[in-house]
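Complex shown without one protein chain; remaining protein chains in place.
Order of writing sets the labels: A and B. Residues in every chain begin at 1.
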Amino acid sequence: MRKIISILLLSIVALGIYLSLTKIPFGVPKSKVGKHYIDEGIKETGAVNIVTSVVLSYRGFDTLGEVTVLFIAATGLAVVLKIGRRKATAVEPASFVLATGCRVLFPLILVFGSYIFIHGHLTPGGGFQGGAIIASAFLLIYLGCRERRINEKAYKSLESLGGLFFVVVGLIGLAVGGYFLLNFLPKGQPYCLLSAGIIPVIYIAIGFKVGSELAGIIDNLIEES
Amino acid sequence: MIFVVMVLVFLMLVGAIAACVFTDLVSAVIAAALVSLIASILFYFLQAPDVAMAEAAIGAALTTAIFIVAIRRTSRYEQ
Partner (left out) sequence: MSFLNSYIYYIGAFGLILIGLYIILVKHNLIKVIVGLGILDTGVNLFLISVGYIAKGTAPIFSRPGTDSEHMVDPVPQALVLTAIVIGVAVLALALSLAIRLYQHYGTLNLRKIREQKW
């Protein structure tokens, strides 16, 4: 009975989506704002990667909202899971190949993740991708070296410092110029590492924040003590 | 070229239907990871390298790890 009603509802939804999809042509330029961002992007922000300049300079306030949502989700998960803690059971150590492999790969993955968020304004990448790669390096540590416990306060303090740094940089922009997240550092030459004003500075803070946040989420889910 | 995209979209839909049908929850999660991986390849074909990197790192790796840790703390088979 439930399946028949749900298939009926889904066919109504499918008809509605189909009737509107045929009106959206594929591969045709649709908006003028994108054209303006591509033409004036390097002159106004100094970043060569146009998607980075849209995320952090033209729509920087939405990125602040996203950082807040991530913070709320990580804190909510820590609060919900702390109520049902139980005693730790004995964990058997991992095999020798797995442990050695994880120990060798961990610094290499950290360096790769840092490279991606430091060069966010020059190549495809940025804070969120680099932070996710750093979190998967910590996941390898939880798989390979199981008897090692990382302090939970380190995750929380690093994450809070990253978020605070983002807001402080925005407020300095408000104090110096006219509006929040004003680009107050000099723009420099394009294609150089130290260019594009506050964009690499904010992406480094976001990289640290997202990396420690996702690693803290995995830590809260695994730990049972 | 368009033939490669059609094969990939067909595989993605087969993976999504498999995630619906399997009763072993670990198999369903791995089918969802296949959907995420093929979506990341399709993002690359649509000329969006930032989004492809984000979907591959977050959707295929971290989501699967979080699901498997949660399944380990609850039951494995669908009742």
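Some observations on this one:
Just so we're on the same page, contacts are C-beta pairs under 8 Å (C-beta built on N, C-alpha and C of every residue); 3 or more make two chains touch, one makes a residue touch a chain.
Quick caveat: nothing in here was measured; it's all calculated off a predicted structure.
The chain not shown here is touched by just one of A:Val69, A:Val97 or A:Leu194, and that residue is A:Val69. Residues touching the missing chain, restricted to chain A, are 2-3, 6-7, 9-10, 13-14, 17-18, 21, 24, 26-31, 33-34, 37-39, 42, 48-51, 54-55, 59, 62-63, 66, 69-70, 73-74, 76-77, 80-81, 83-84, 123-124, 126, 128, 190-191, 210, 214, 217, 220-221 (touch as defined at the top). On the side of chain B, the interface with the absent chain consists of residues 2, 5-6, 9, 12-13, 16-17, 19-20, 25, 28-29, 32, 35-36, 39, 42-43, 46-51, 54-55, 58-59, 62-63, 66-67, 70-71, 73-75, 78-79, using the contact rule stated above.
To be clear about the criterion, only the chains that are shown with their structure count from here on.
Each chain gets one centre point, the mean of its Cα atoms, and the points for chain A and chain B are 19 Å apart. Residues 49, 51-52, 116, 124-126, 128-129, 132-133, 135-136, 139, 214, 217-218, 221-222, 224 of chain A are the ones that touch chain B when the two sit in their complex.
The touching residues of chain B, when paired with chain A in their complex, are 49-50, 53-54, 57-58, 61-62, 65-66, 69-70, 73.
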